[in-house]
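Following: one structure in structure tokens, then a few remarks.
Every protein chain but one is kept in place in this view of the complex.
And now, chain A:
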Amino acid sequence: MKQINITLKPFVYLICLCVLMSCENEFLDVRPDKALVVPQTLDDFQAILDNTSVMNVAPGLNEVSADDFLATEAAWGVLSEVEKNCYIWQPDLFGSQPSVEWNYPYQQVFYANIVLNGLSALKPDMAQISRWQNLHGSALFYRAIAFYHLVQIFASPYGSGDQASQPGIPLRLDQGIEKKSTRSSLKESYDQIEKDLLMAVELLPERTNYKSRPSKAAAFALLSRLYLTMGNFEKSLVYADSSLKINSQLMDYSLLDSTSLSPFPSALPNGNVEVLFHTAKTPYLFETIPTVVVDPLVFSSFAHEDLRRVLFFNNRGNGIITFKGSYNSFNNGFAGLATDEIYLIRAECFTRSGKIAEAQDDLNFLLASRWKKGSFTPVKEDSQDALLLRIINERRKELVGRGLRWTDLRRLNLDARFAKTHTRRIGGHTSSLSPNDVKYVFPIPDNEILMNGLQQNPRE
């Protein structure tokens, strides 16, 4: 008995050990958290791009520095330090703090690059090829729009100097994080956006079921906006045209309820016919508090028959006019792409190329949908200059609060006809922003400058 025990027990022990060893790999391959995933499949990549709180966000501070909205003295005590700095165009905006205006777009670029990297490692079969292309195109589009938003804030206006030597933004084209960032030239930056978008239009489907996802119509629209920003009106016209060929719909404003405090149908998932691609502005108090009001000059430029006067604005008396015209009925303002903007781009490009009749058609088609039924008298301007001025004015009115005004100020300053000095008076101090001021380019947050030794934008 004793003998058996001595020989048997270690043997049993060994068997146990062997059994356990053999299942070791399986035992150690269990995922520690079911919610975790190493993105490898098309579904995984789609889920990354469907994170709307990362991918569908646009800058918000440019609106504070632009001229559509005014902060009253009462608002002043409430605004944050950064908003105050932006409002009165201080040299230092971020006070050595990081800024989401810089971080968010680069986070979008990072997400897009992860998807691009992952897709290149995947060999799609015939059944998957269209989804693969769609995701590839989407990632390129997201990267392009993020770069576009960055150059509108952190780089000089296109055409303000020698693009090849002016600093642009760092172009991160790979998911790796080891490489140091350097500022590409302004030309390289715009070239990259153009390249990504031109590739994206080849890959994207014409329309999507969700307006948070890019489509061919949206990519054409963004190309059109890009070329307009670059002053390339010919190409801008071509792509505005392409976009409108896919979606030319406008809402009939006379069908909307002007008494509603939120009169526009929600863009998401697919409720607003004009919206081509949805993004929402980064929220700031400047957007939400009632003591920040619409510039009275903007408000008074709307005729009484113009429905936008009551659909866009809430006139609460005592000069308190707040904005309610966002195409995003969720809390943060809409800053995406919509057909009304594309009509205005096409009208501007037609005018600039001398096609007065076509320009007027576009403008009148848009405005007719904005006015009370039967009250609108079509615009008739034979002079190219006068029509251009009219279109620029209508552009400001139609696109108020869309996050586009800052870019327009920057590009229009380059044309002496539209250049304008802005002043603001708060707490007894007056600040001003002259045309082509260096303050049209935001400083890059200190943490980025320090870690990569980047060239800072001059602010004084």
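The rule we apply is simple: contacts are C-beta pairs under 8 Å (C-beta built on N, C-alpha and C of every residue); 3 or more make two chains touch, one makes a residue touch a chain; residues count from 1.
Convention: contacts and distances are computed from a predicted model.
Chemist: Report the protein name recorded by UniProt for the chain absent from the figure; options are "Iron deficiency-induced protein A", "SusC/RagA family TonB-linked outer membrane protein", "Extracellular ligand-binding receptor" or "RNA polymerase sigma factor".
Modeler: So, among "Iron deficiency-induced protein A", "SusC/RagA family TonB-linked outer membrane protein", "Extracellular ligand-binding receptor" or "RNA polymerase sigma factor", the name matching the hidden chain's UniProt entry is "SusC/RagA family TonB-linked outer membrane protein".
Chemist: Just name the one of A:W132, A:Y210, A:F365 or A:F418 that touches the chain not displayed here.
Modeler: Of the listed residues, the one touching the omitted chain is A:Y210.
Chemist: Considering the whole complex, which of A:V38, A:L255, A:L297 or A:A416 touches the chain not shown?
Modeler: Touching the chain that is not displayed is residue A:V38.
Chemist: Write down which of A:G161, A:P296, A:G427 or A:P458 is the residue touching the left-out chain.
Modeler: Reading the full complex, the residue touching the unseen chain is A:G427.
Chemist: So which bits of chain A touch the chain we can't see?
Modeler: That gives, for chain A, the contact residues 5-6, 9-10, 13, 16-17, 20, 24-25, 27-39, 44, 47-48, 50-54, 56, 72-78, 81, 92, 95-98, 102-103, 106-111, 113-114, 118, 170, 172, 175-177, 180-181, 210, 212, 260-262, 266, 268-269, 278, 285, 288-291, 314, 316, 320, 322, 324, 329-331, 427, 445-448, 450-452.
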